[in-house]
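The structure is given below, and queries will be raised subsequently.
Every protein chain but one is kept in place in this view of the complex.
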Amino acid sequence: MNALLAVASAVAVASTLAVILQRRAVHALLYLIVSFFALAVAMLALGAAFAAALEVIVYAGAILVLFVFVVMMLGSEDARPRGAGWIGPSLLALVLLGELLYAFLAEPGLLAPGAASLPAAVPPQTVEPKAVGIALFGEYAICGEIAAFLLLSGLVGAFHLGRRDSPARPEGGER
Amino acid sequence: MSETAGFPIVAGILSVLFGVLIVAALSIWLERRLLGLLQQRSGPNRVGPLGLLQVVADTVKIFAKENWVPPFADKVVFVLAPPIVIATALASFAVVPLAPGFVVADFNVGLLFFLGMSSLAVYGVALSGWASNSKFSLLGSVRAVGQMVSYEVFMGLSLLGVVAQAGSFSLVDIVNAQKGLWNCVPQALGFAVFFVASLAETRRVPFDLPEAENELVAGYHTEYSGFKFAMFYLGEYVGVTLNSAIIVTLFFGGWSGPFLPPIAWFLVKTVFFIAVFILVRGSLPRPRYDQLISFGWKLMLPLALVNLVATGAIVLATAGPR
Partner (left out) sequence: MSGQGLEAALALAAALFAIGLAGIVARRSLVFMLLCAEIMLNAAGFAFIIAGARWSQPAGQVMFIFLLVTAAAEVAVGLALILTLTGTLTDTLTGTLTGALSGRPSKGDR
């Protein structure tokens, strides 16, 4: 299992790096699909099969398809910042990465005081989809309702913006 | 992901792969003969007995063609797109149980694996149209993306009734749960929605607007020829075979049936549904695109939701207190 996780991690990091370095949006999207696949494999290795399936169906299969759709409709290409444009952001991200790694790995007690004294974890087993469903609609039912409202507002918002006679679209809906 | 006992996995994968490809190739022949019958003509009847070897002749012809990539295309994506179509369809067969114990991977989220693979098939179509860099291809793939993403939703929702009845995403469990009564009776509505959605997912008549030949030349595969076109062509039939197999597994009891061995029952049922797909193609006209989309969102979606809520209510009422 650990070998699976290691390979998936390497693929995920490499392909995500490729995403932000690509010039053409469609190529970046292709690399991001690969990255999401690798993450799905990592989730499988961690015993979260349901989340892995959702990662493929929703992230790779629906959200990125929307991106492909918009890129196809815009047909635009991006001017990539060259050379010097990358130095600042990369340094900032490296600092953040260092901090996160320090918090996660070097200091177990930093994020959750007393975590070191918690009992050792039970050996991870596969969490069945059924357990996830029961938790989602039992314990977390209110959050589920809120998520449903969020989706509805997203739907209404997208519909409003996309309408022909939308006030957000002054010249009456030409693309 | 569990390997079934006493079943060598590589041999299983190879036999399923070749079996599927042979069935898909034969369904090309079946389609042309059946459409001939329907339109009162002969169909292919020169090569081999009953024209059975026509597919072989076509394959030889297609392989002899030049493997051409248009100079204006995005080369990498252009070459990558057709394999996506066929690979996603073939990968789904891994979770389909053909007979008791004869399944490549009895995955505990097998049904979700099928849905994931069929939602990835969109990329083959979308990327081929984009990479071709021509207007007809782009229009075809914009249509295909809208259509497939929409019908994907109803496809998933129509299957949830089956999942609720079986209490599992595993296709083996779903087949076993149909021992008494096939799902096509209690889940008739779900079956109807799924059948329509799978017609749309395989982009066949009446949902073939992405490749409507009298408007868009050939839609997203206008620029493709030779072997790469063959992958699109075969991919369509692998998709039809896959959707027939899934319909049989989810709604018609999978391998179960009297007298014949299980694998034979599975084949017979699958070929029956392939023939239904073909006859639908032979008899229905093509709607307008806006009709297609509003049919989906205004009729299919409510039907799938009604089915899901009703199934949930009945399952809850009969199960008693948890």
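Letters A and B mark the chains in the order given here, with residues in each chain numbered from 1 onward.
The working rule: contacts are C-beta pairs under 8 Å (C-beta built on N, C-alpha and C of every residue); 3 or more make two chains touch, one makes a residue touch a chain.
The shown structure was predicted, so the numbers you read here are calculated from the model rather than taken from an experiment.
Partner chains of the missing chain, restricted to those shown and counted over the full complex, are A. In the full complex, subunit A makes contact with the omitted chain through residues 1-2, 5-6, 9, 12-13, 16-17, 19-20, 25, 28-29, 32, 35-36, 39, 42-43, 45-48, 50-51, 54-55, 58-59, 62-63, 66-67, 70-71, 73-74, 76, 78-81, 85-86, 88-90, 92-94, 96-97, 100-101, 104-105, 121-125, 127, 131-132, 134-136, 139-140, 143, 147, 150-151, 153-155, 157-158, 161-162, 166, 168-171, 173-175.
Heads up, the rule we're going with is that only the chains that are shown with their structure count from here on.
Averaged C-alpha coordinates give centres for subunit A and subunit B that are 29 Å from one another. Contact residues of subunit B toward subunit A in the complex are 1, 74, 76-77, 80, 107-109, 112-113, 115-116, 119-120, 122-123, 126-127, 129-131, 138, 141-142, 145-146, 149, 152, 156, 167-169. Note for the complex: subunit A touches subunit B at residues 24, 26-27, 30, 33, 44, 49-50, 52-54, 56-57, 60-62, 65-66, 68-69, 71-73, 126, 128-130.
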